[in-house]
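Heads up, one of the protein chains got dropped from this complex, but the rest are sitting where they should.
Chain naming follows the written order as A, B and C, and within any one chain the residues start at number 1.
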Amino acid sequence: MEHLKEIINTLTNPKILFPSILFLYFFIFPPNDYLLKINKRLKLYNIWTKKGAVVLFSLLIGFFAFGLTDPNFQKIVAKPDNVPIVGLIFLVVFFLWLSMYQARENDQRIAQGKLPNEAEDAKEKILVWPDLVYIEFIALILCAALLLTWAMVLKAPLEEPANPSVSPNPSKAPWYFLGLQEMLVYFDPWLAGVLFPTVIMIGMMAIPFIDNNRKGCGYYTFEDRKMAVSIFMFLWLVLWIFLISTGTFLRGPNWNFFGPFEYWDIHKLEALTNINLSEYVYMIWLNRSLPSNILLREGVGFLLIALYFGLAPLVLSKTLFKNIYHRLGVLRYSVFTILLLLAVSLPIKMFLRWAFNIKYIVAIPEFFFNI
Amino acid sequence: MGQDERHYNINKLNFLFAIASLVLLSALGMVFLRDNDKEWRKYQTEFQTLEIEKTRVKKDAEEVKLASNGEYEELLAKLETAQAAFDQKCQFKELEKELAKLQAENEILNQQYKFSKAEMDAAKYRYETAQSHHAANLEQASTEFYALDEKTKTLNLQVEESNKKLFSKEKIIDSCGEELENLQKEKRQLVQKKNLLDRKLNKIDPQEMSFVNQMAQMVRNLPVIDLANPSLKIEQVVLQDVRDDVNFMTVPKVERCITCHLGISNPDYKDEAQPFKTHPNLELFVGNDSPHPLEEFGCTVCHGGRSRGIDFSRAAHTPASAVQKKAWIEKYDWEKLELWEEPMLPLVNVQAGCFKCHSGESTIKGADKLNLGLDVIERAGCYNCHVIDKYKDWPKTGPDLTQIASKLTPAWAYKWIADPQSFRHKTWMPSYFNQSNNSDPESKLRSQQEIHAIVHYLFAKSEAFTAEVNSLKGNPINGESLVNSVGCLACHQLKDEAQAQPETANSLRRRFGPILSGIGTKTTREWLIDWLKDPQRYHPQTRMPNLRLTDQEAADIASFLIADTNTNFASKTSPMIDDKVLNEIAFDFLKKNLPKEKATTELAAMNQQQKLLFSGEKLIGQYGCYSCHNISGFGNRKPIGTELTEEGSKSLHNLDFGFIHDIDHTKEAWFTQKLKDPRIFDHGKVKAPDEKLVMPNFNLSDQETEAVVTALLGFTKDSGVEKKKVARTPDRLFKEKGQEIVAQFNCQGCHIIQDEGGAIYPTLQDWLVKYEGRDSKEAEKVHEGFNPPNLRGIGKKLDPDWLFNFLHQPTQKVRPWLKTRMPTYSFNVAHLNQLLKFFATLDDEQSTFYTEPDTNLSNDEFKAAELMFSTEVFDCTKCHVVGNKIPAASEETLAPNLALAKTRLRPDWLIQWIKDPQSLLPGTKMPTFFDPLDYENSGPPDILEGDENKQIRVLRNYLFTLSDKKNTNSSSDNSSSPAQ
Amino acid sequence: MSDQSNKKSLIEKITQTQVWRAIFRTGIPRNRRQRMMVMLNGVFLHLHPVRLPKHAVKVKYTWCMGGLSFFVFLVLTVTGILLMFYYRPTVEYAYGDIIDMREQVPLGIMREVHRWGAHLMVITVWLHMFRVFMTGSYKPPREFNWAIGVVLLVLTMLLSFTGYLLPWDQLAIWAITVGSNMAGATPLVGTSGPGSALLAIGDVNFITSSSDARFAMLGGRFVGEGALLRFYVLHCIGLPFVIMIFMIVHFWRVRKDGGISGPT
Partner (left out) sequence: MTQSSTTSDPSSNKEIKCNDQSIDRRSFIKWLTVGWAAFAAVLGGYGSLILRYLFPNVLFEPKQSFRAGFITDYNLGEVSEKFKDQFGVWIVREQDKIYALSTVCTHLGCTPNWQPSEGKYKCPCHGSGFYKNGINFEGPAPRPLERFKIELSDTGELLVDKTKKFQFEKGEWNDPESFVLV
């Protein structure tokens, strides 16, 4: 038992968990035909069957049931403000399955040359009164019942009166912003707190204009729009829901990582010393002091950034994204790749931090300009 | 409908659209312009210019000072050579290169150390947890930790070595420049002031700025941009402890006065015009080190006004005079701020603000006008008719009238009531009759009968009193001398001056008792002698003390006083009793309680005497005579006036201006008018005689009126300043209670207490000239020797038991040469204890008791003390009285009786006194025998091994023996020590 | 017997009065025409079309998340208004009022409903977005409505964020402190953001701790009285006003863009 917990604790260390999720992810939501083939060969697509659902939920419920025997896990999960996130996890998994289940059915129908279920249904028109109105009415009654029960069972949290001179440890942002707060560990506030949210918003609004795939409108499908679904799942499931869950359940005092069954020890110490790229370059490789000229000091960093955003799209357009480049055209393609590169920069930065203790690629604290 | 289904010409619509937009745009522009055109912006801009000028002048002065400072020039020269030497000698190119290398090495090592240390810390934590959980990987964790620990330690050593190397290299370079640096530091210190001014000018003076900064100065205050970092901005202080009462609660006061009054706390602006002028007396107000710093008290808590206002009128400025009002209207478009209860106090009444917090003190330092107002209120006895919290339980001010027949005649009483001023111009008895609402012919007739009724009542109810007759013939000349010397003039004046003199606290002290003019017209010699001998016999509650006069002295004084008559007053006649008018008066009163018919029959049943008696009682009730005087039959009647405790907070519409329109609608104007002519607001009103206003006229001078108005404005609800009031500690209460007793018994008429008082002093100087034949110059010099003592420091000085007894029965002659006598007061035990505590707290003396030190003397010591006491050394008896032995010197040089030292003085104090009398009572005649500046060598070297401390102690102990031995005979005749 | 017949006729009588018919135009929808009329005539039901393709009625397809989001929003509006009767947005009173909402305010559950409703709304809005993406419903002609939806999503989170401060407890001020510090890092207009030093003329710096983006948000240099009031006003009036406008457009565009998405 304890052993199992220990193993789970070790596995949930993001240095292990995050890369493995990233790795698995490409096989579960394959963005291209090649990966799809592998996926099918591995029968991963069978997750989205009713049997798969049983397995998925047994695992999930089993994990929570097992976890709740542990006092540390209990403490975190049963905290009133964390309950919605537990609910969120279940809901997301359920609806993920529901959508993929329908998508799988439709994909199979399309492969057989049939119309998707929705198209079949759409041939028939139905009066809104009473069917839809009734359904909605019932739904909102259930929702109200849920809310009232929830409200009676769980009291809304209220901590000690506000005290600006005593900061709780850890201080967390509201849960839906924990993804951003997690980013703060790897990026400066102006990036994680300002630039990225803005880009996320604009990027989301831009989705319909970038995705010019006419297929897959109005019915659940995966194979008709692999790329779109795959990227969306990456952003939504991995970079959003997963980071929120991490921030809620796995981040403890001093913003240290704690496994789900680990006690939140305020004194836990981790070697978090890190180092800027410029220091790497000058002090470790060239064995000398940092130059006082800022541009000279950060030249390498700037160069890397420029290459990342300047060269990478070009190279990608000739290689991996060749098809996409042709389908999207120059403008759409550049917007798309820039957005994608920005999104990918987070795992990249994480990797750099974990592997090389890199703090900033460009570090100009004098002007609050760190990347 | 046209062909294209259009109605309006699109061009016209375009035009209209353009016009409409332009109109809106210009309206919007106006919004910004108006916001940018506020009064305070102009003042701040003006102030900036002023500040630049001032700073320039100061800087120039500083530069001149520096230029003329030889030391500075020298320093500059030294600095130059040092710099040259440094440039020459201290070029370590090689060394610097080496240093750079070392630095790099050091940084790298440091970094490695940091990493290693962090890893080690983490490993340590893992190791610790593994240990406490007895985990399987304990071994591994342990080896990991110890390995890292080892590594870290080695790295640490390396870092320290590197540090050392670096340090030694740096030291070589540094030591070379040491001299230069020291010189530079010295220079910095010298030019610090100038640098500060320079820096300030750089910030504010466009001439000293770069072009970009000039631009910035212009841009930063533009509309909208001024959100960021304007130089013109509203300044405010938020006062947590001084609060605005908004009725439901109190909220912190927000003070914005300093937005325009920019120089208020800066002494540099004391000669500037408003609004930049410095506040006067920064040591007491506004200044950071004053007891009322701006940041804690703000402005409006004292001045009144609307503290949030930043516009001249909206700050509720109040003009001090009609002239100023006119000027303000012209200059600031001033208008009275309506709908605001607390406008600023006019400058003449500004001291009213002090009372908010200092209401417990009887004299408020620095608030002379307010003090004068309070003194007038005390003398005039406003609190008799009007309840004022501060004067709760104060004694009635008027004389007792229950035995009036033995003292006065009805005729005199009639004339006195009708017009007290015709007897004495400056009397505190106010005028009830012939005032603005009862001086028409009909009222005059009525008044005559009313006075008759009052007089009749007083005399009819008067109890029997027989004066103790004294058959001695008095000597008026001796009497005059006595009056002038024995202490009467502390509370009385002899002459009644028609012309109003400016009053001071001391002149009011001398009007504590009545003016002693016209006594011959007023009363009889017999009554007077009896009164002088023992005032309490006639009036047990009187505050007139017993001066312990001998029969002869009393007779002398009486015959002197009785000689003064007021012939004008004596020759006045009083009108006859008029039955018709008397009937009317009596009928009016009867009608109030009875139906008309019954009243008529009742009236018919009364004879003249009864009518007079009946009306007299009603009238005394109506006019409130009983409030100031004891009158039989009016034991516990409530005072008739409105309560004044919170008069200053009274809303303006609670003050009835009646039909008087030619005065300002302000509180101060109403109060002034009311005091000048208390009945004026009846003007134009239809009122029955008994409904008329009855407040009498005290005939106050303009100065007194203004002072009283100031005090009235100060009588406010004090909500909001609770936290800023001096805490009401027991000490504080002792002080306040003591001050109250001091004020009630006019102690400061003779003594100086808390640096105030001594009203009698100037009269003693006159006495010296007039009766002792000294010339005026000499009198001025020596009169101090005849003054009653200054009571400063007596809490530490006097033995509490002795003081208690002395205050109770002051028969012991401490200063036998003084003509002025400490009179016997009717203090009760509570009074005495309070006074003792009062004097003790004044000197921070915690307890009124002390333990007796050992005052024994050995034989040697006794001899040494005798030697010091004798003419050989200190010659104490040159001045000091010892028992009956009065030194032969002239009286003004004499000093207190040393035979009383043991019982009278505290032993500790006496040591201090002998040691350094000036520190205890500056200006005392007592010589300083032991120079405090060179104390160790100040005493006679050959006595008691020249040990000053010992000398003083021995001398003290010797003084304590004086009462026991030499003067047993003398103490017998003043040993009537009180039974306590 | 007579009683019963009387009753029946009473109902009939009532439904036939002028008042009844003035309010309920169509009567009880019993036939096709009436079912259509009831949708057409009602101002609220008019949000829906009269007829829909079959798939669009299926919960499996729609998940009902959009409708539930709107419903939860209405619940939050009602509970929010009720809470405002007891809550005073000042540092003196806020915390005590929140305690009282549990301790003495009648039925003491309104705050819980409001808070959990707020969480629920964030979740339903996310799931709605998820569904819309998975069915590809953002594709033409619904691009603009997707953008509106993104705005609504952001507004929902801002509403929740502003409400987070109001209990004025440790959770509140530190969550807002963490959140608002990010605003201080805004490039150019935040004091601790890159380039803030550029907005200066000479020695006069125009971006200071009392004139930057964070200050505009908090109405002060740190989370205090000003922030509480600002967040209160935004939470209760500012953001609901904006989100309602966007919701109106969102619903309108659902209809105008051809109703709910479906295969073409």
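Just so we're on the same page, contacts are C-beta pairs under 8 Å (C-beta built on N, C-alpha and C of every residue); 3 or more make two chains touch, one makes a residue touch a chain.
Just so it is clear, the structure is predicted and the values come from calculations on it, not from any experiment.
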item	value
Shown chains that the omitted chain touches within the full complex	A, B, C
Touching residue (missing chain; options C:L10, C:L198, C:A216 or C:M244)	C:A216
Touch criterion as defined above, residue of B:L76, B:I172 or B:L227 at the omitted chain	B:L227
Hidden partner chain, touching residue among B:L138, B:L196 or B:A669	B:L196
Which residue of A:S167, A:T198, A:N212 or A:N287 touches the chain not shown here	A:S167
Residues of subunit B (touch criterion as defined above) contacting the omitted chain	3-5, 10-11, 14-15, 17-18, 20-22, 24-25, 28-29, 31-32, 185, 188, 192-193, 196, 199-200, 223-224, 227-228, 233-234, 236, 238, 254, 256, 288
Missing-partner contacts on subunit A, residue numbers	165-167, 169, 266-267, 365
Absent-chain interface as seen on subunit C, which is shown	209-211, 215-216, 219-222, 224-226
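One rule holds for everything that comes next: only the chains that are shown with their structure count from here on.
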item	value
Between the pairs A-C and A-B, the one where more C-beta pairs touch	A-C
Geometric centre distance via CA averages, subunit C-subunit B, whole Å	63
Rounded Å distance between subunit A and subunit C, as computed from the means of their C-alpha atoms	25
Distance between chain centroids, defined by C-alpha means - subunit A, subunit B (Å)	73
Interface residues, subunit C side, partner subunit B - complex	200-208, 211
Of subunit C, residues touching subunit A in the complex	29, 32, 35-36, 38-39, 45, 48-61, 63-64, 67-68, 71-72, 75, 91, 95, 98-99, 102, 109, 111-117, 119-120, 122-123, 126-127, 130-131, 133-140, 142-143, 146-147, 150-151, 153-154, 157, 160-161, 164, 167-175, 177-179, 181-187, 190, 192-197, 222-224, 261-264
Residues of subunit A defined as touching subunit C within the complex	81, 84, 87-88, 91-92, 95-96, 98-99, 102-103, 115-119, 121-133, 135-136, 139-140, 143-144, 146-148, 150-152, 154-164, 166-168, 171-177, 180-181, 184, 188-190, 192-195, 201, 204-205, 207-209, 211, 213-221, 225, 228-229, 232, 236, 364, 367-369
